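All protein chains but one are shown in place.
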Amino acid sequence: MTDVIKVAVLGAAGRMGSEAVKAINSAADLELVAALGSGDPLESLEGTGADIVVDLTVPSVSEANVRYAVEHGMHAVVGTTGWDEEKLQRLRDLLDEHPETGVLIAPNFAIGAVLAGKFAAAASRYFESVEVIELHHPNKLDAPSGTARHTAQLIAEARREAGVAPSPDATESDPEGSRGAVIEDVHVHAVRLRGLVAHEEILLGDTGQQLSIRHDSFDRVSFMPGVLLGVRRVGSAPGLTHGLDGYLELD
Amino acid sequence: MTDVIKVAVLGAAGRMGSEAVKAINSAADLELVAALGSGDPLESLEGTGADIVVDLTVPSVSEANVRYAVEHGMHAVVGTTGWDEEKLQRLRDLLDEHPETGVLIAPNFAIGAVLAGKFAAAASRYFESVEVIELHHPNKLDAPSGTARHTAQLIAEARREAGVAPSPDATESDPEGSRGAVIEDVHVHAVRLRGLVAHEEILLGDTGQQLSIRHDSFDRVSFMPGVLLGVRRVGSAPGLTHGLDGYLELD
Amino acid sequence: MTDVIKVAVLGAAGRMGSEAVKAINSAADLELVAALGSGDPLESLEGTGADIVVDLTVPSVSEANVRYAVEHGMHAVVGTTGWDEEKLQRLRDLLDEHPETGVLIAPNFAIGAVLAGKFAAAASRYFESVEVIELHHPNKLDAPSGTARHTAQLIAEARREAGVAPSPDATESDPEGSRGAVIEDVHVHAVRLRGLVAHEEILLGDTGQQLSIRHDSFDRVSFMPGVLLGVRRVGSAPGLTHGLDGYLELD
Partner (left out) sequence: MTDVIKVAVLGAAGRMGSEAVKAINSAADLELVAALGSGDPLESLEGTGADIVVDLTVPSVSEANVRYAVEHGMHAVVGTTGWDEEKLQRLRDLLDEHPETGVLIAPNFAIGAVLAGKFAAAASRYFESVEVIELHHPNKLDAPSGTARHTAQLIAEARREAGVAPSPDATESDPEGSRGAVIEDVHVHAVRLRGLVAHEEILLGDTGQQLSIRHDSFDRVSFMPGVLLGVRRVGSAPGLTHGLDGYLELD
């Protein structure tokens, strides 16, 4: 028999946090024992018996939250951004002193997006050509998206390791820049369209064939299965895991 | 009873011409009465009884071929490029003297591509956002494709007429140019991928919905149904028709 | 200068109705003068000066609502289902007595879905093969969707009129029924997938080419532009119009 896992959510009133509260309440094997907002002190966690802390707060407090959890024997699943190398190193040092505690820090909890990037990189060594298209709502301020940039980097790294040449391109004339961005030899195109949320498509081509891998995020609830996966596994993954892909079994 | 239409192909040894010869030979209502290569004189057409001349030659001889056809009472279907306004005006003047003769000059005989452009323009007045993606083999020298450029112009014209604002775009940072070309306010992206031939996708977005229209040309035989449509209709369309869309019924 | 159009919403507390209230409030050229729920009497409309009544109620009361509007000199835009031929005929008779009043009854207000069906039917006479795929959330009780069934009928009608043969199909062995439904000679496939809302794709194929037309409804707000289009045009379209396509200009 599996015991129920006791979970505390920090940032429970935010957009991601409130979805996490709902998702945990809906999971039979999880029990929500605390839901803290920005005004609640960390000490509120005492006596809750929380096994896992889910941190969905803001960069300015995330490190303190996670350190508190680790120091009090709780594992942590972290979706807050802003974890630079300095913070990560301090956390690794702390985890060395707590060798049975696990922390997962994931920049993207959409399992499908993480898989799409992994699959694209794995396939890219077998195809002569590869390009990335990302599509988002038109209120987005930056282009291309961080996910697309990361996917291009994963692809470029896989192709370099396999000794694959850059994708062929005979273009001589492109006066308006229709060929898009080039990120480490990989062309990346950004589409902005009302009605969309966050989408990415990787196109791989070789003589006579094409492989297309596409991920669509229609709603931020798409991140919740990844959060729950993290909550269920972090307890058996001591140390620091960076990126949800470390928890995904692909074979 | 319908009489068989007698057809002569000029440029019959070329890539398009040889496909046209095959397509006409396969059509029960058409009879191939002449197939001329680059060395054959136009006078070879005499006595063949050709009703229609299909010109799939090169820019330097196309005008002379078409004028010869019109002057000898034959209709013409023309897929050769290079017809500038000056040549077109001379042809219109000639056709005024032959009011029962028809000429179709079409830059693209793929019916699906012509329909895709028409549909996209018609729909674009009802959607807040629209962008164009074209995808071709990596040996193509220019980007974006002429078809994508033409589609963007059709869309821009339809939106201007309907008083629709340009697609919204909050992008502030795009250091590598991932947002692609802007042709008359319409973003156009060009993908180059081994294994592809000629493809175009128009994406239209509005709150909560997306409409996508895509055309794929896998092979140049895709142009033949358009050539045959032209051959069958040019005889009942006196004067000059520019673009296959003039022959397509959409209601 | 255009006057502001005064609009009353019936069924304002429902899922569609509450979206309509929001959409009308956001439109500068429209003014919401009444929002009635199921308990409010129609007489509440008196003195509001409403030009247009939007009926988004339930089949049992929709006819009475629309008749009340017409008898009191208001045009009506109706998204409620259940209008059978008998009700429609009674409404036509009533409109004969009010020749300046317009009523629009539309089974689908997503402009993109209406366009997709029209485009598919128009294109289908030029392609040897055509099939329809619809994709919905897995809680849907019936398959295929009413929209896909309607699209297949539009296609079948267009092909019959143009004398096009049914799509070729050499299938001899299909023990599990993978070829899907056949609706008036058109194959229709239904996919059910968690995360989806309402989607339809029409695939048209001919030698060497494919034309694909796809509509995605991500959210019921996608119906609002169609509702607003109806509100703005119904006043200048006397009599009964059935289907939003009657208001869409496609050339």
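Chains here go by letter, A, B and C, matching the order in which they are written, and residues are numbered from 1 within each.
We take it that a residue touches a chain if its C-beta (ideal position, glycine included) is under 8 Å from a C-beta of that chain, and two chains touch if they have at least 3 such contacts.
Predicted model, so just to flag it, every value in this text is computed and none were measured.
Across the entire complex, the residue among C:L91, C:V164 or C:V188 in touch with the chain not shown is C:V188.
Of the listed residues C:S60, C:S178 or C:S236, the one in contact with the hidden chain in the full complex is C:S178. Interface note for the absent chain: among A:H75, A:H136 or A:H215, the touching residue is A:H215.
Within the complete assembly, residues 195, 197, 218, 222 of chain B touch the chain that is not shown. Summarising the interface, chain C meets the missing chain with residues 127-131, 133-135, 138-144, 148, 167-174, 176-183, 187-196, 203-210.
As for the chain not pictured, it touches chain A at residues 110-113, 115-116, 119, 122-123, 125-127, 204, 206-225, 229, 248-251.
We take it that only the chains that are shown with their structure count from here on.
Every chain gets a centre from its CA atoms, and the centre nearest the mean of all protein CA atoms is that of C. Centre-to-centre separation between chain A and chain C, using Cα means, comes to 39 Å. The distance from the centre of chain A to the centre of chain B, with each centre set as the mean of the Cα atoms, comes to 46 Å. The distance from the centre of chain B to the centre of chain C, each centre being the mean of the chain's C-alpha atoms, comes to 34 Å. Listed for chain A are residues 195, each touching two or more other chains.
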